[in-house]
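For this view, one protein chain was removed and the others were kept in their places.
For chain A:
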Amino acid sequence: MDLERSVGIVETKTATLGDLRLDNGSVLSPTVIAYETYGTLSPEKDNAILICHALSGDAHAAGYLSSSDKRPGWWDDYVGPGKSFDTNQFFIISSNVIGGCKGSSGPMSINPVSGKPYGSSFPFVSIKDMVEAQKLLIDSFGIQKLFCVAGGSMGGMQALQWSISYPDFLTNCIILASSPEHSAMQIAFNEVGRQAILSDPNWNNGLYEDNASPRKGLALARMVGHITYLSDDKMREKFGRNPPRGNLLNSDFAVGSYLIYQGESFVDRFDANSYIYVTKALDHFSLGKGQELTKALSPAQCRFLIISYSSDWLYPPAQSREIVKSLEAADKRVFYVELNTKEGHDSFLLPNSKQEDVINGFLKMPVDE
């Protein structure tokens, strides 16, 4: 454990907040959010940054959960003392989305009416609802304005939604490897994942028991998803075609064993219903294209930093450019960079000195420029 530039041992907390009326009309009561914070909130409460996680992420963005913890949070390379999201300077809040399974209200929460987990009776949740829930959390800190909202992939969609849901509430917005809406291809991959879960004999219409959950289906869903997060180059470099033995019954390629491992370990930390809820939220998110998108983004007041990655074929740079062009057409202040990487969609999570430079430069700009 390297503690020198780490936020150290952290604890995931849970906030129980008020009622939340969701996009589909139902009311979430109470709204529970799992979150972590790093750094110190200034007396003026003007140094807060909200970090939004991607599909399978959670509130644990930085540091370690215990002294024996081997792996730090998902964005530890960027969050910590002296890092891009500098905890010496900023108060970082990382919250888990509603609809998920990592401590926030979601299908695994207990339905107060039945006393049992909601399962598939949990209401439909949108990206906008996730943002509304985050707003309740931020309000509970007494924060009047966020210095920045940042996120990659699904987190980027949340950040984008923040900029138009609460235009006066944020100074800066960072969107990495994201999109204003899913393409048919992105929906298609998610659909295959969902169908894998739905076709698992244990599915039981989403009312499965903990000890008989659709594990196989969820593992398959993760395997498909995981392929889309990498790049052809990266897979070639990591696995090549080794070792082809021509055995029909076993997974004889290294890449196959790797995916099986990824799928199986995912099942231990994720819930099948949540996978369906969160991927549906992603697929339904749409701010439109072209002029429609320009109109949708016109309320935004903050500065934007948009980053895309040359090897990302799941959220290709063209989708980021779509956001950038619409923001420019709507006369917003925007920085855009396409970083040359070879790690595919996952690039935004990995160490990259140029990404650090860009985020540092952006966050250092005087507020009124």
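Everything below uses one rule, namely that a contact is a pair of C-beta atoms (placed from the backbone, for glycine too) under 8 Å apart; a residue touches a chain by one contact, two chains touch by 3 or more; residues count from 1.
As a working rule, contacts and distances are computed from a predicted model.
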So which of "Cobalamin B12-binding domain-containing protein", "Circularly permuted type 2 ATP-grasp protein", "histidine kinase" or "Methionine biosynthesis protein MetW" is the UniProt name of the chain that got left out?
"Methionine biosynthesis protein MetW"
Kindly state which of the options A:145, A:295 or A:333 is in contact with the chain not pictured.
A:333
Hey, which chain A residues sit against the chain that's not shown?
305, 321, 324-326, 328-329, 331, 333-340, 354, 357-358, 360-362, 364-366, 369
